[in-house]
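Note that one protein chain of the assembly has been removed; the remaining protein chains are unaltered in position.
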Amino acid sequence: MQANNRTFYWIPYVLWIALFVVAPLLLIVYYSFFDLNGNFTFANYQNFFTPVYLTMALSSFWYAFLITFFCLIIAYPAAYFITHSKYKQLLLLLIILPSWVNLLLKAYAFLGIFSTYGAANSLLETVGIGARQILFTDFSFVFVSVYIFIPFMILPIFNALDKLNPALIYASRDLGASFWATFLKVIFPLTSSGVKAGVQAVFIPALSLFMMTRLIAGNRVITLGTAIEQHFLVTQDWGMGATIAVFLILIMIVMMIVTGTRKKGVL
Amino acid sequence: MKKLMQALIAVLLVAFGLLYAVDHLNASSGQTAGNTLTVYNWGDYIDAELIDRFEEETGIKVIYETFDSNEAMMTKIEQGGTTYDVAVPSEYMIEKMREQDLLYPIDHSRLPNLMYIDERFMDLPFDPGNRYSIPYFWGTVGILYNTDKVKSEITAWNDLWKPEFRNDILMIDGAREVIGMGLNSLGYSLNDTNEKHLQEAKAKLDTLTPNIKAIVGDEIRMLMENDEAAIGLVWSGTASELMWKKDNLEYVVPEEGSNLWFDNMVIPKTAKNIEAAYSFINFMLDPEVAAQNTEYVGYSTPNKKALELMPEDIVKDERFYPSADMTARLEVYENLGPEMLAHYNELFLKFKMHRK
Partner (left out) sequence: MARFWPRAYLIFVFILLYAPIFYLMFYSFNSGGTMSSFEGFTLDWYKELFADTRLLIIVLNTVVIALFSAAVSTIIGVLGALAIIYARKRIYQNALISLNNVLIVSPDVIIGASFLILFTIIGVKLGFASVLLAHIAFSVPIVVIMVLPKLEEMSSTLIDAARDLGASRLDILTKVILPYITPGIFAGFFMALTYSLDDFAVTFFVTGNGFTTLSVEIYSLARRGISLNVNALSTLLFLFTIFLVIGYYFIQKRNEKSAVGVRK
C-alpha cells in the first residue's frame, strides 16, 4: 500500500526527467562525437582545447563573474530591505513584474537609452560629464545583464532572509554586537543558502548569454553561448555546438558540487 | 488546499476562456478555412496588401510565417512536422536544399508569368535551368554612409581603413559578408578557399578593429537611422529603405567587387497545397504585383516588365540596379561545402574576439 502510494506521485516527475532532461542530454553527448559529415570523431573535443575556445571560456567566466558579483551586491541589500518592509509581498511582486515584459523589447529600449543621442547621454551632458560611448562597451553589457538577472538573485535571497528567525538578530544586538558584526556573524551565514541559490541561478545562464552579446555589446563580448548559438544556427556544426554544451553542463555540475555542499538537506 | 484548488480552477477557466476566444477570432478572420497556403518568408519581406489581394482573388487563405536566417528555415524544413508550401531561401541555401532533396522541381509551364523575369537572373549556377527556384528579389552588399559625418567620398572597401573612421563603422554579423569583404579588399574572390589568402584577409580585417564600433544584426537599420555610426556594411535593401527615410545617407557598391545575392521562391517537400503554391508564385511574378512589392520592400526586382511600371528614379538608380560593368565585378556566393563554411565561421569568430 505504502509502496504504491510512493510510486504514484513520483511518476510524472520521473517521466518528465527521462523525456526532457535525460533524452536531450544523451542527444547532446551523442552529437558531440560527430563531425560535420556525420562521422564519429573526438576532434570536437580537441578543438575545444585550442586557444580560441579557451580564451572564449575564460572571458565568459570573467563576465559571468562580474555579472554575478554586481547582481549580488545590488540584490542583497534590496532583498534585506524588502524583508523589513511592511509591504514585502507586494514589493517582491514588483521586482518580478519587469521580467514579464519581453526581453527583446527591453533590450531595444536599452539600445535607445544608451545610444549616442540617447537619454543616458543627454543626462550625462546636463550633469556636465559630457556624452560618451556607452552602447557596445563592457559597461553596458554588464549593466544590462545585471538588469536581466537581478530578480533571479533577489528571490532566493529574500526567501532565505524571510525564513531567518528575528529572535537571533535581537539576541545578537542585545549582546552588544554592532550592526555589521551581527550581519557578518549571524545574518549572512544563515542566509548563505539563498546566496548560493542566487549565484547558481545567475552565474551559469550568464556564461551562456547570447542575444545580449550582439544587441548590447555589439559582439565585442563573445561568450560560450554565442558560440553555441552560432554552431547550431549558422555553421550547422551541431557537433561542435554540442561539445561546448557538454562543457557548460560539466561546469554546472562542478558549480553545484562547490556551492551545494551542506550537511543536511538540499540546494 | 482549498485555496490551491480554487487558484488552479481559476487559471484553467481563464485559459480555456482565452482558447475559446482565439478560436472565435480565428473563425471570424477565416483562418480555419479549408484551402490554405503557408508561406515561409523573411520578416517584413512582402507588402501585406498583396497577401490580402491574393486571398481575395483566389479564395486561398494565406498563413504567413517568417524566419530570420536561412539556417533556421532549413532546420525547420529538414526536421519536418511543418507544412510550408512556399519558402524564400537565398541562393547558397537553395543549392544545399537541392542537394539534400528537400525541394520539389518546378514545372515552368504552370507559371505563365515567368516570361517577365529578366534572363540575366535565370539559369544561374546555384540552380541550373531554374528547375527548383524562381527569382524573388536580388541585391548587393555595400557600404552605407552618412554624408554629414563622412566628408570624403567612399568608393572602395579599402577606404574603410582610414584612421578618421575610428570607432565609427558598424558591420553585419555574417561570416561570409565580413570575410568576403576582407578577401575583396585584397583583390581576391569572395569565394576564395586558398588558406593563405584567407589568413591574409583575416589579418587585414584585424587591423580594421579600431574602426569597428560594433558587429550587429538587423538592428543595424535602427542604428544607422539614429546616426549611431557614420558607416555601415549593409545589404542593398537595408540601404535603399533607409535612404528613403533619410537624405543624408549614401550607398555605394565598392569598386573592388562585392556580393550579388538572390532570394528565390521554392516549393519545399513539406508542401501540402502545391496547387496554391503555383498560384502564389505566379501571382508574385505578375509585373504589377512585383512592382508594388518592390516599392514596398526596397530590394531590386528581377522582373523586367515590373521595372517598366516603376518610377524612373528607382529603375535608373545605378546604386541599386548596377550597370553591366559593375555587375561583372559582383560575385554570387558559391556553396563552399560545410567544412569551408565552418572554417569561414571560425575565422570570423577569431576576428570578433580580436580586441582593440
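Letters A and B name the chains as they come in the text, with residue numbers starting at 1 for each one.
Criterion: contacts are C-beta pairs under 8 Å (C-beta built on N, C-alpha and C of every residue); 3 or more make two chains touch, one makes a residue touch a chain.
Remember, predicted model here, so these are calculated numbers, not experimental data.
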*asked:* If I consider the whole complex, including the chain that's not displayed, which of A:36, A:56 or A:197 touches that chain?
replied: A:197
_Chain not shown: contacting residue from B:18, B:115, B:203 or B:328_ = B:18
*Over the whole complex, note the residues of chain B touching the chain we left out.*
1, 3-4, 7-8, 11-12, 14-15, 18-19, 21-22, 25-26, 28-29, 31, 38, 42-44, 63, 65-68, 72, 75-76, 79-83, 218-219, 221-222, 225-226, 241
*Which residues does chain A use to touch the chain missing from this display?*
2, 5-6, 9-10, 12-14, 16-17, 19-25, 27-28, 74, 77-78, 81-82, 84-85, 89-91, 93-106, 108-110, 112-113, 115, 117-119, 147, 150, 155-156, 159-160, 163, 193, 197, 200-201, 204-205, 208, 210-211, 224-225, 228-229, 232-233, 238, 241-242, 245, 248-249, 252-253, 256, 260, 265-267
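In the analysis below, only the chains that are shown with their structure count from here on.
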*Complex contacts: residues of chain A adjacent to chain B*: 36-37, 52, 55-56, 59, 108, 111, 115-117, 133, 135-136, 214-215, 217-220, 222, 227, 230, 233-237, 240
_For the chain B and chain A complex, residues of the former touching the latter_ = 69, 71-72, 74-75, 167, 170, 173, 175, 213-217, 219, 222-223, 226-228, 338-339, 341-342, 345-346, 349-350, 352-353, 355
